[in-house]
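Omission of a single protein chain aside, the complex is shown with its protein chains in their original locations.
Letters A, B and C mark the chains in the order given here, with residues in each chain numbered from 1 onward.
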């Protein structure tokens, strides 16, 4: 019997969640090919990866809408998806919508809270309360859908940076703090990570939010053998940065400044227009260059919400560098990508590769997935091709092992 | 005593030759640092590479001018070099000028012939005659300057494609053909390669011209133990192509079209404005993408001479690709580089690395230098970072070996 | 009773013809607003211009298809038009398709001929024969649809440049030549112009093809009182050129070079990929800059067919100029426009303004329309804003006159 993999989307009705859901349905029906999926490349084809049709989608949301509505809105505003796909897959979309549960609003930052209009019942009064409610939803889903493996994938809006302290160091003290009423000790993204870990599920963080990125969470994952990975999907401008910066380094061209301006108009943009939320994103986008070059050039990174652009993120980067004999030269690029359509296939790739690792009995942090992330945890490497070589090595090892 | 390396520039007074000469002099005097030299990177510093001051520059030319004049013209038109450097290094430049000899005009293509105004005596009447004259110049230089190693580096204008045939297959038949009067069996770039090989010198081809790229030349090099490598320095737009194409491949994004338009205004531009000369260049620029992607996207490559741009090559590339669910996206970049200032340090790198290999007793084709070339000989790899990894591996091996 | 204006599209099923037809239908139904129509601007609103619903569309074609098919293909490949519009306007599109007649294939250039697959009967054997057949179609349409005014609008593919000679000077000799069998004395675009003029209809040339641009045609138009105007709609890159060149002139900045590269992937692109057809287009695109600046900068203009781009024409222009104290600076722009969607509203504007002039009893060449054309006939002015001021002046005069 085919493997059943539960894919639980945190922020399900957002652009990425919707595109993953539409993508899995259209691929399963053979309406589209697998372009954009790394796991569709030749090197990956012999692996026992789950097929699009092996996934069962569910999730949490704070906005009351549906995959059908989100997809139609997205199609109209950003000019993606064929109208016929949405009607062809109406049934799958409706079924997935029925599996989405209202997420707790406890601890939401102001920019995200403004979007929230769906709550099942009274808001939880502590982090522990919120986590337990999430666990109940996960368990119900897993049981009802008889999933072999449940993967929680965070594709929700970016939270503001959340400072961690001694209180996040060891699990026992941390657990006590979770039970406290009032302002929770971790942001919502971490509720989902902790809920997953407590049940032994897999957690993947596609955003720069805190999620599982603190010691107590790692300790918990270790104790239950959960798989996890993160963070912040590397989709467009940052992908370019981690491809081009190594080129300057390898040619001994000194980057004096790297300016990157990003404009886009989707809902994520509204949230990122809030300076504190934006700062989480800018941090990782900027850091990679310094890490790769080994010195810090002058840099500007902006992300601006521009209504009317829809999901089309346009990034203009201007790189000013010094070559031989002090000669100043410049490279500019303009990247025009549809953000959710770049992110969604990577989300599917991560889920497939996490399931592969699960099948192999893996546990803990998956550092071989660093090529998918702007801020790869457990891997200091940001050079895209060096990261990718690690994934290729992993695949080669698996291949050898399964023979 | 310090090692003395002869660097013989074919096309000495051109932009690249002049910049190499000015660069070696200014670096030797400590007026500038070594930015832009790959061999200045940390990984290379422990190697016994020749220093800038260890090189003695000479060369062949077909235009009657001098390094001093070329450098001043270049400074004025392209806004490079500090005026003070040229006066500070006047002595070195004059000495180098005195070591440049008139090159034979036999077999020059019409576009290049138009530039020629310097011939020592009657033009040679056969390829053999031209080669012998070149050999005499090389020998005189080597003897007078007491060089430990002589490297012939082709930085002359691009020749039209030169078809090779059965006559270029084996050395003995080929040698007979060389002696024939009339239209020579190989273009001028090959005269220099053959002259170098016959004397056991090293030959590096920084241009797309034929040079040493045919079987009889390889056979000759093998018989005399000459080192060689090529061809066509990878300086700007093509470097970008071989960096970006692997990114599209690794993300399974399908490149539908890759359009590249290059404009520049230096003397090389005048020659490349001639369609047959241009076609040599376009061929390698275009081929790398197909090689890396494994399929051929629609493509346009143009190189246009635009007076007033000087040595500043501006390339606009437009890459149109399909992502997940057939979504069409685009990347554009504009590269604004000073061509000779990008090329010259690579020429120096090649010479330093060739000398290192010579010191180690190496012979034949140096495939570990493929990251420097648009059309690397002996290495089918065009992915820049995979090429660079080969060089790093070579360096690591050397390092280990010398301990 | 509402005025009925016949709009006869030469090249009806092409991108522009299809967009005009879809546009008139959707505007008439109130599905879309009139954005993009110059005649929708405030200054034009009080004029007795025909409404979208006052137009009856017909035309000639050489490809056997339909507005419904063309529109659907266009929607799918270029991501324009809402699918719902095409179903809502199915009836209007079908009616318009029924009014399209096969055009004569006599004299078609090879690139266009390759596309031709629809001919009603035997090809005409002389220009006169072709013209008469066209006239018969026009008359039948005018009579059946009871049009008050018939406008022939050339939106067919660009023909190669067609040399004119003494034979095109006076009408009487020219008429004799028309009757000759064999290679016709004028290209097909002129057949339609002549047919229109002989019947006193209006002719507008939206392409760079010859059309009515020779003395004998003007003489004919004068004799029948026909209105006409041309040529070559100014939609994108050239519009930009005629807006920016005056800025450089007014600031006394010396343009050294103006390089323009255009890429696109529609059917027009296939035809323009043929060098002789392309040369017609390049000529007018290039000339405007010299006309405006008063001197000729170095220039490159390319138009390349790139499959997959659909109707999205992307133009990259690089303008290199000298400012104060000889300082070299640069402006680059990238224009990403959907060609047919830029052209179609101008076609509608021209038809509306030609009908206005007809209502006023106007005759002959309409030079007040020069702001719509790359190569405005009868107006040496290419500066866009000076051209536009002429149209504004015309409108102001009309307005004053009708009070």
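Just so we're on the same page, a residue touches a chain if its C-beta (ideal position, glycine included) is under 8 Å from a C-beta of that chain, and two chains touch if they have at least 3 such contacts.
Model, not experiment: these values are computed from the prediction.
From the set C:134, C:195, C:338 or C:395, the residue in touch with the chain omitted from the display is C:338, counting the whole complex. Across B:35, B:213 or B:334, the residue that sits in touch with the chain not pictured is B:334.
From the set B:53, B:79 or B:215, the residue in touch with the chain omitted from the display is B:79, counting the whole complex.
If you put the missing chain back, the residues of chain B touching it would be 79, 83, 334. Against the chain not shown here, chain C presents residues 19, 22-23, 26, 32, 34-38, 40-41, 80-81, 239-240, 243-244, 246-247, 249-254, 322-327, 329-338, 341-342, 344-345, 371, 384-385, 388.
Contact between chain A and the absent chain runs through residues 79, 256-257, 259, 261, 263, 298, 300, 302, 304, 306-309, 314, 316, 318, 320, 322, 328, 330, 332, 334.
Throughout what follows, only the chains that are shown with their structure count from here on.
Spacing of chain A relative to chain B, judged by their CA centroids, is 45 angstrom. Contact of a single residue of chain B with at least two other chains is seen at positions 322, 330, 332, 334.
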